[in-house]
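Let me give you the structure first, and then I'll get to my questions.
Of the protein chains in this complex, one is absent; all others appear in place.
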Amino acid sequence: MTKQNGIQQKLVGDTVESFMLIKSVKKGIASNGKPFLSLQLSDRTGEIDAKLWAVSPEDQESYQAGRVVFVNGDIQDFRGMRQLRIRSLRLSVSSDQVKPHDFMPSAPMAPEDMIEEVTQFIFELQNARIQRITRHLFKKHQKAFATAPAAVKNHHEYASGLLYHVVSMLRLGRELSALYPTLDTDLLYSGIILHDMAKVRELSGPLTPEYTVEGKLLGHIPLMITEIDEAAKELQIEGDEVLALQHMILTHHGKPEWGSPKPPMIREAEMLHMIDNIDARMNMLDRALETVPPGQFSERVFPLENRSFYKPDFQS
Amino acid sequence: MTKQNGIQQKLVGDTVESFMLIKSVKKGIASNGKPFLSLQLSDRTGEIDAKLWAVSPEDQESYQAGRVVFVNGDIQDFRGMRQLRIRSLRLSVSSDQVKPHDFMPSAPMAPEDMIEEVTQFIFELQNARIQRITRHLFKKHQKAFATAPAAVKNHHEYASGLLYHVVSMLRLGRELSALYPTLDTDLLYSGIILHDMAKVRELSGPLTPEYTVEGKLLGHIPLMITEIDEAAKELQIEGDEVLALQHMILTHHGKPEWGSPKPPMIREAEMLHMIDNIDARMNMLDRALETVPPGQFSERVFPLENRSFYKPDFQS
Amino acid sequence: MTKQNGIQQKLVGDTVESFMLIKSVKKGIASNGKPFLSLQLSDRTGEIDAKLWAVSPEDQESYQAGRVVFVNGDIQDFRGMRQLRIRSLRLSVSSDQVKPHDFMPSAPMAPEDMIEEVTQFIFELQNARIQRITRHLFKKHQKAFATAPAAVKNHHEYASGLLYHVVSMLRLGRELSALYPTLDTDLLYSGIILHDMAKVRELSGPLTPEYTVEGKLLGHIPLMITEIDEAAKELQIEGDEVLALQHMILTHHGKPEWGSPKPPMIREAEMLHMIDNIDARMNMLDRALETVPPGQFSERVFPLENRSFYKPDFQS
Amino acid sequence: MTKQNGIQQKLVGDTVESFMLIKSVKKGIASNGKPFLSLQLSDRTGEIDAKLWAVSPEDQESYQAGRVVFVNGDIQDFRGMRQLRIRSLRLSVSSDQVKPHDFMPSAPMAPEDMIEEVTQFIFELQNARIQRITRHLFKKHQKAFATAPAAVKNHHEYASGLLYHVVSMLRLGRELSALYPTLDTDLLYSGIILHDMAKVRELSGPLTPEYTVEGKLLGHIPLMITEIDEAAKELQIEGDEVLALQHMILTHHGKPEWGSPKPPMIREAEMLHMIDNIDARMNMLDRALETVPPGQFSERVFPLENRSFYKPDFQS
Amino acid sequence: MTKQNGIQQKLVGDTVESFMLIKSVKKGIASNGKPFLSLQLSDRTGEIDAKLWAVSPEDQESYQAGRVVFVNGDIQDFRGMRQLRIRSLRLSVSSDQVKPHDFMPSAPMAPEDMIEEVTQFIFELQNARIQRITRHLFKKHQKAFATAPAAVKNHHEYASGLLYHVVSMLRLGRELSALYPTLDTDLLYSGIILHDMAKVRELSGPLTPEYTVEGKLLGHIPLMITEIDEAAKELQIEGDEVLALQHMILTHHGKPEWGSPKPPMIREAEMLHMIDNIDARMNMLDRALETVPPGQFSERVFPLENRSFYKPDFQS
Partner (left out) sequence: MTKQNGIQQKLVGDTVESFMLIKSVKKGIASNGKPFLSLQLSDRTGEIDAKLWAVSPEDQESYQAGRVVFVNGDIQDFRGMRQLRIRSLRLSVSSDQVKPHDFMPSAPMAPEDMIEEVTQFIFELQNARIQRITRHLFKKHQKAFATAPAAVKNHHEYASGLLYHVVSMLRLGRELSALYPTLDTDLLYSGIILHDMAKVRELSGPLTPEYTVEGKLLGHIPLMITEIDEAAKELQIEGDEVLALQHMILTHHGKPEWGSPKPPMIREAEMLHMIDNIDARMNMLDRALETVPPGQFSERVFPLENRSFYKPDFQS
């Protein structure tokens, strides 16, 4: 991964002068009674919160999610988090030759390469029932899967983030299966590929992801269990393979309070949960520490139990 | 309900001399090294734990789950719970003219009357989509539903217990809807009828109920969500009705640690959870207090937070 | 209940132009260093938070709890909750012919009708000891009871809210006793009438309710237990009836962390807790969903575990 | 305290040959189907669990709580706890000249000396209202207080244990008030004297203490709050003193899950809770370590969070 | 302790016109987009939060931690806490003849007197190994110990606060050892002296205390265990004394969630934890109630479980 230079790399005190995408907008009332906008701005490297004070009705009309703007401002510290103070702002115009898609944070691999890599793993599956179900569902959702984020925030919350998370987990699964040969790679790889697939239904598209109504009322776990049920019915597959795959989906969050009403009761389900955990945590850790100088602590990372991380002075 | 006179009504010190059904058997090794049997015996009124000491290989062969035996013994106290000490025991023979089915604890209403009552509620549903899904699923599982217990133990754990629980809840739902007119009776009644229906897949039959493999690995909540999904697909129904019914199933246990990964987010889902709770608790309370004399405490009731209940001396 | 049209029915974007009562006032310092007032305003239908920015010393003198004001403003969204932005404000004058009492949110039934209904339930009590204690205490506190709110906030937090809550619970108790005939209606009805009665001591009057010192240091549960003790002494009543009523008061919150140091250990105590719960929750749910359009989510409701509720698109 | 030599001082492997009191008896069924008795035996120094195997109906008739027996046996280890294995046993006869009272574990001070010491503290109270209430209640319950245990088990669970606990706490209160002069000794001493006084109602007498019905349904905290209420009414005392004393009773267990629905909100209430804690814990610790040799661990102490304690090898 | 008159004694509504020390500064962005400073100001009696609005770059340059300023302002209420609103502010100049040290909140005893008192306790230690280790470590850290605070905030968070806390605990330990003669005073006194000693490494100096890197990554408990290890190695001491002292350090927070991975398993370790708790709580309580009028409640005290405390009207 070559060193990037975008919003994710900016430190407190740096200035910003570039095009960015408005990912979300919230209107607020300042404590002087004037309206302001809380914007989430992004470029390819990441996102940042920004405030635009004392906005006019025209401003509120102009600055909406999905538009590209040219921003002048500087990075400030707000309760230990970076925040962009906007000094000036304008909507991009056609002569700027910029498109929203160019400013979406996205995975460091091309979607088509990742699709190819997952497909390769599916080819390797030996158990015919598992392979047919996995292939069927991967094809069914492939298009949305290619660009879906893995989350609204926290980890892999960028375009193709879901696919990138799956690819990393598959690689991890391959190494772990070499070290622990009792693991059933058919079940493990299929579980990895399918575990979060229903996020394509739980979340709206990659540009400005939000929870859908079925996402809120049911969540991706029950949605995916019904997807597997439908696939099995359609392919006329029955047996423990269907049950085991549904169990892996049901239990991959590990605990009731994290959304899995049953704990893992199959070896590969236990491993799936751990692999998911490792990949998500390493992704967040790397982001948190990327711009921290040696001998310093990072910003607090909420989903990592709100910890702040230290980079020892002998690391770079 | 006329006063019953069976095993459920026996107190410590009473003697027992009657036919009973063996619901389950476990072999143990006494601390003198000799094998013994832990039996769960039942008649129509209820169940009791019993011990048969120093058994021969023939005894182990004879006394198996599902058989009817003639028992002589007396009720003793074991750590605050009633236990039957067996003095003598024999297998029933054909001339006894007894059948296992006669000794199964079962609901105080006839299954056919209850089926009729539920059917009546289904007729009353106004929303066509909800009615069609409910009717379809009730028909599909009606036969098993007629005899299924609501649980392996705790509450309504007898033949037709599930149906009896549903009928009580429907009546309760009708009264509550009269008092709180904002309740949508279509959604509430349908939710009551469907909420535990997949217990017919989670548990094996009424004679000696146990968890099935899919019951252990998935549980009745995910199983029922896929049942609704299939029904809707088959009946070509789409829309919020399907989603709302699935949400009611998903959330009817109320909390993640009780098996519902999402909390109720629809008015009728919140009410379904409370109705389920009231009916289960009243059922357990009534059983616990049935034979307690005024001015005394009951045995501890494990699923009621292991409490012991007091019957004031002015109650009978 | 006819459709109301007051502050409770206003949606984000609506304008307000009407008389309202100031229920409470807090002074704050805006982040520009200027004082502002956080007002809680009410009319008969409900309450709303409002902000008055950049206030003068005269404003602070004028706008005090208990006064009626004429307000011009509009409803805005503040972190998912409605908030009234005041554009102009003036104190009511005598020619306006408005009284504070007219702008207090209050129960949808007249206090005298509710007193009558409770009295009717007391007449029906069969157990003489329970009846005498209940009648004695109801008479003793009847005047305050007629107007007391059930809480400072959350549910039934309006004039006569306590009495309305009791009446609803009595009706619910009647229906449940019909469905579960083992319930002792004497104990249940008396427990319902007395359970929160000491809130007339825990909270100050209905206009601007606050916790009293004895409310903070002891709370309504121990206060009511001593009230029953005193009544029994005065009426020279002894026996399990006194103990059972005190136990019902002590345990009606259900759990230590909710304020009941003992769990319910009498059948009617368990039922009292569940009835209290149902009525409080239905009250809050109805308020939360009242103005939500079909297919939308409500504001978050803090005492309902901070959930947001969905109104399916087939409901109105 | 001179070194004692009784059952409390016996170690695993020691033999026992002495008169002891039967504090409680439970009948059990051994896993060979024969009845046995679980006895709790005591002498002045303490108690021990004992088993009598294969008992006859005559044995069950003879060996009842409250009788004195002559025991031959030896101390064995049972899951890390001492247990007395009885080799032979006989009821005491009149010629033995032993009385149950002589074998009750009891406080190391004479009750009359402790009554005298508490009375002295009451004389020192300056606040007339607090003094009158305290004196009134102490006189009312003095007789039962003189012999009551502080608990059924755990700490100070012997005759006059409650009084001894109070005396120790008063001494501790005196020293702490010298070190922290802001403490109000009137409130603190009175709170110490009254805090557990209603245990004379919660528990039956000292010989074989058990929970009473009002002890189980209400507990000593609500009972004592009503006692203070009655005393104040009778003495025509009103004001913050009554409220503060009731608050100290209500909160002295410190947390909801330990039985106090409100936390301490008065300085002396906070201190009362800590003094209670220290004295109870030191009492249990001293008992647990009394017979442990240097360099060894004690038995596990259940109410001290089931910990086992180490006596360093340089201690004796 | 003579009545003080400084910032700690100021009530809401009072004005302030005096020199104060800036203990810490944080820059913020007001919701009108302008920078402001959150200052923590102190004099000998205590600290207060203050806000300086709409600051210039020069202000930000001038007002830094460690400088003395002359402040004009008044005390306001902010969410139940006192806050100083600054009306004007200037840096002190040499002609003011004020030094930062004069405005540090500090213990009510002179450090040299406290050092003397601790030394006296060390002289009294009878166990030579314990005495040598204690003396060695006390000498090693004496200089920093003389001025160190016991915490960044909460209790004893002022200059010499750590030493004052130790002295109070030693006195308390002396009285408790008189009442509970089984306590080993050598172990207890040494444990008290050493228990928080490594706070001199965990926190930076008294003027503006902050956590050091080793304080954050290891904390004072592991740091002190290694200090004892080193001292024992250097003094060539081995045996249970070293182990017991390390155990006391390890366990003095009492529970895993409070920072002690093991619970106290030695009598004196259990007592150390309780003494630490009493002294810290009394210190916070006294501060919270100092300026509260009789019949009123204090501000909420966060480390005392966020409780507000009541001063009964008969106390002064």
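Per-chain residue numbering starts at 1, and chain names A, B, C, D and E are given in the order in which the chains are listed.
By definition in this document, a contact is a pair of C-beta atoms (placed from the backbone, for glycine too) under 8 Å apart; a residue touches a chain by one contact, two chains touch by 3 or more.
Because the structure is predicted, anything quoted here is derived from the model rather than measured.
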Since one chain is left out of the picture, which of the remaining chains does it touch in the full complex?
-> A, B, D, E
Considering the whole complex, which of E:I221, E:M271, E:L285 or E:V301 touches the chain not shown?
-> E:I221
Please give every residue of chain A in contact with the chain that is not shown.
-> 127, 129, 168, 171-172, 175-176, 178-180, 182, 184, 187, 239-241, 243-244, 263-267, 270-271, 274, 277-278, 281-282, 285-286, 289, 295, 297, 304-305, 307-315
Those residues of chain B which, in the complete complex, touch the missing chain = 27-33, 213, 216-217
Chain D, residues in touch with the chain not shown (by the definition above) | 30-32, 34, 36, 51, 53-54, 76-78, 83, 85, 295, 297, 310
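The rule we apply is simple: only the chains that are shown with their structure count from here on.
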Could you run down the chains that neighbour chain A and chain D together?
-> B, C, E
Between A-B and D-E, more C-beta pairs in contact link D-E
So what's the Cα centroid distance for chain A and chain C, whole Å?
-> 44
Could you list the positions in chain B whose residues touch two or more of the other chains?
-> 240, 243-244, 265-266, 295, 297, 310
Which of line, ring, star, complete and other names the graph you get from chains that touch?
-> other
So the touching chain pairs work out to A-B, A-C, A-E, B-C, B-D, C-D, C-E, D-E
